[in-house]
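For this view, one protein chain was removed and the others were kept in their places.
The block that comes next holds chain A.
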Amino acid sequence: MFDPQEIRETIDMIDEDNLDVRTITMGISLLDCMDSDIDRSCEKVIRKIKRCAGKLVETGEIIEKRYGIPIVNKRVSVTPVSMLVGASGGDPVKYAKALDQAAEAIGVNYIGGYSALVQKGFGPGDKELIQSIPRALAVTERVCSSVNIGSTKAGINMDAVALMGKIVRQCAELTAERQCVGATKLVVFCNAPEDNPFMAGAFHGVGEPDCVINVGVSGPGVVRSAIASMDENADLQQVSDKIKKTAFKVTRMGQLVGTVASEMLGVPFGIVDLSLAPTPAIGDSVAHILEEIGLERVGACGTTAALAMLNDAVKKGGVMASSTIGGLSGAFIPVTEDAGMIRAAREGVLTVQKLEAMTAVCSVGLDMIVIPGDTTAEVISAIIADEAAIGMINTKTTAVRVIPGIGLKEGEEFDYGGLFGAGPVMPVSKLSPAKMINRGGRIPAPIQSLKN
């Protein structure tokens, strides 16, 4: 029997604090769709996605109604498309269009996996795919792309880093009349997880089963309000415990939804990704949690420490609540998608330098940051290299998703609406790293890679 107070607590979490399941993402392997003819290969891709994920959206909606929990997104991730390009040759954009068409047919808002894994070098199809990313993201609505350019095991592929600086710029240039939206759908990773359900970085790793259900939970609002309900003088150990307990409850919900979805769809359950994923909605902000812990504004000295504690407590609470944790799991710190980050960025108190420090202790990296439109490709490459270095040395995932604000003047903003939110241009260093970037080659794997 339940205490009415427990029932109230759950309902308040959903109604007042924006608790939701952020995404049910079906991972689908496309390895059996490979064909030496690209058009036949595309046809097989569309057929397989429709067959596996045809009922994904409907199933999500049934679960939403039965349990009264909003499931915000239903999505699909696929095998890195560069592998299919390697087998078939031809213009990779055909695959992007095929994915877009399949996603539209089954009613999902994003499909991830227009990806290449090049941490140690370019394989067949990798360069062709990477070079096609700007066009692919400009001509499709739903396709998301990611490129893994480094790992703790392999080091950093600096040739790929140099290339990705140019690609990020081209993504923005080709979609300049649409607020450079192309760049919002491209993530450059170090140590990319193969079971991440969150976009834009989701892809279905080659070590994964044929088809799998992964769930991404959320709940920054719930954590913030749990801390707000505490005594003002509670010490940080108590705050950390409170975060743990809240993360536990949130994750259990994700575990339930994932288990039920996998049963209903007859597909194995993969992982729960227990990330705190903010949205621009009021009360759904990771920045506000940090401010609730006791910072005047996110970006203040102390932000990195508060974020480190938050990220760790979320994992500790979540790990006991689920049988299989995976993906990115931690706290996301995108700028344009988080009301508190947007405010601090507008006020100029949150800088790219501070965000970089924060990425050393959060779950991902520099995410959804609008940078000046005249930022050179070499500077973007250097930003990617810095982030990758943090990830490589600390054996964690890091990523870069920056948006060169082509045509934006200082003080102006992009406003995407919806989950992508809005954000001002944030200054980055104009000093040239060109000589280093143009050297190319590889940063060798660090000593941390030698664990055997």
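Things to note:
The rule is short, and it goes like this: a contact is a pair of C-beta atoms (placed from the backbone, for glycine too) under 8 Å apart; a residue touches a chain by one contact, two chains touch by 3 or more; residues count from 1.
Rule of thumb we're sticking to: contacts and distances are computed from a predicted model.
Of the names listed as "Peptide/nickel transport system ATP-binding protein", "Branched-chain amino acid ABC transporter permease", "ACT domain-containing protein" or "Multisubunit sodium/proton antiporter, MrpD subunit", the one that matches the UniProt record for the absent chain is "ACT domain-containing protein".
Across the entire complex, the residue among A:Ile7, A:Val206 or A:Ala228 in touch with the chain not shown is A:Ile7.
Touching the missing chain, out of A:Arg142, A:Arg224 or A:Lys249, is residue A:Lys249. The chain that is not drawn here is touched, among residues A:Ile24, A:Leu56 or A:Ile69, by A:Ile69.
Although one chain is not shown, part of chain A still touches it, namely residues 1-2, 4, 6-11, 15, 62, 65-69, 249, 252-253, 255-256.
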